[in-house]
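Here it is, the structure, as structure tokens.
Complex shown without one protein chain; remaining protein chains in place.
Letters are used for the chains, namely A and B, taken in the order the chains are written, and counting of residues starts over at 1 for each.
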Amino acid sequence: MANLRELTRKKDLLAGGHRLCSGCGASIVVRQVLMAADTPVVVGCATGCLEVSTTVYPYTAWKCAYIHSAFENVAASISGVESAYRVLKKKGKVEREFRFVAFGGDGGTYDIGIQALSGALERGHRMVYVCYDNGAYMNTGIQRSGATPFGAWSSTTPVGKVTTGKMQERKDLTAIAAAHNIPYVAQASPSHWKDLVNKAEKALNADGPAFLNVIAPCPRGWRYPSDKTILIAGLAVETTFWPLYEIENGTWKLTNKPRERKPVAEWLKLQGRFEHLFAPENEALLQEVQTRLDRKWENLLKLCGES
Amino acid sequence: MKWDISKIKEWKYYEHPQASTILDAGNAENYETGGWRSQRPVRNTEKCTQCLICYIYCPDSSIMVEKEEVVGFDLKHCKGCGICAEECPKDAITMVSEADLAKEGE
Partner (left out) sequence: MAKTVALTGNSACAYAMRQIDPDVVAAYPITPQTAIVEDFATFVANGNVDTEYVTVESEHSAMSACIGAAAAGARVMTATSSQGLALMWEMLYIAASLRLPIVMHNVNRALSGPINIHCDHSDSMGARDSGWIQIFSENAQEAYDNTVQAVRIAEAAQVRLPVMVLLDGFIISHAIDRIELLDDEVAKHFVGEFKPVYPLLDVRNPVSWGPFDGLHGYYFEHKRMQEEAMKRAKGVIAKVADDYAKISGRSYQFFETYRLDDAQFAVIVLGSTAGTARVVVDRLRESGVPAGMLKLRVFRPFPAAELIDVLKHLKAVAVLDRSEPAGGLGGPVFTEVRSAMYYLDQSPLIANYIYGLGGRDVGMFDIMKVYSDLHDFVEKGTVEKVINFLGAKE
């Protein structure tokens, strides 16, 4: 069970001095997840904001062992590290117990990385895959990904005379991960740090693969001032755009049920990438966003046995 | 020092570690990102209840904590994002403009 005072005694495995943007959600996610670790860890990173900004040669912000190889394959790379660990431990060449954590953005996870992720989950490696979902290919300049919300502006789904932002619905990667029948899957938010750290703990202790999908607001890509990252993450939870739940050995459970569901417009209006939704001619679109979200929430409640 | 990179700009190619591996874990601490900020956090120690919320929300690991208590901000690395000020439940942190501080210093 997470306790802030106790957490301050844990080693912060991400050092200051990395080059992530001021107010970046990803580093907050990383810090919180790794605080749940009780053993040495090997971290893998997919190419992306986190990777590039934390390992600008000759500096590394990682206080633990770390590997990056390419964009779409952190799940496969970490599968390799974990396999090596298993065999070397059996042979007595490694003494300590390790845990393996792969970090990938939504780009490297939902889209180009989905194959490697699926393979790793299916093979049952004892590893935790953490997706820091900032809803677009941020590192290359805010291009849309399979995780970009419906209606959002992105540099490849800009708002123009003919189209108004991303017209496709986003993928439900958390459900896809759960469909692999792995011991632990969860959705979390850095705003709800206790929930996130507890989930990270469960993930690290799972006897098999675990997948954490964590919302990571991006001041640059979402167009909001840098101090609002946690606020916006929290609102995403309260409007149920980003519900908090876990799937433990196939059983779905809501870990946070907002007392009153805030209208999603309260979340959208804080972000420049949704500004166009508030233009009078887009009223129907704004309503569509809410309708789709309502449907998803109802489905989730059913799955969690809450309706 | 684990890995002395002070003269790295003059290194011949063979002086780099094999495979561009970085040998000093966490040495980013020696890289100052404090110069990025245009405002810095200031804590009112009377209002602060040591809830540690700023600690868990800082993207740059820049809330300095000793013996479970906040003792200050790591200004070598703090980028002045303002999350700590925004989230502090007691409004004990305010963001002060670096430009103003510089002027005061004159």
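Just so it is clear, contacts are C-beta pairs under 8 Å (C-beta built on N, C-alpha and C of every residue); 3 or more make two chains touch, one makes a residue touch a chain.
Keep in mind the model is a prediction, meaning the values are calculated, not measured.
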item: Chains in view touching the one left out; value: A, B
item: Residue of A:69, A:181 or A:255 touching the missing chain in the full complex; value: A:69
item: Absent-chain interface as seen on chain A, which is shown; value: 40, 42, 44, 51-52, 55-58, 60, 62-70, 72-73, 75-88, 90-91, 93-94, 96, 98, 115-116, 118-119, 122-123
item: Contacts of chain B with the absent chain, listed as residue ranges; value: 8, 11-14, 16-23, 25
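We adopt the following convention: only the chains that are shown with their structure count from here on.
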item: Centroid distance [mean C-alpha coordinates] between chain B and chain A, Å; value: 24
item: Residue ranges of chain A in contact with chain B within the complex; value: 4-5, 7-9, 12, 14-28, 31-32, 54-55, 57-66, 190, 193, 219, 225-231
item: Residues on chain B engaged by chain A in the complex (per definition of touch); value: 3, 5, 8, 20, 22, 24-33, 36-37, 51-53, 55-62, 65, 68, 74, 76-83, 85-87, 95
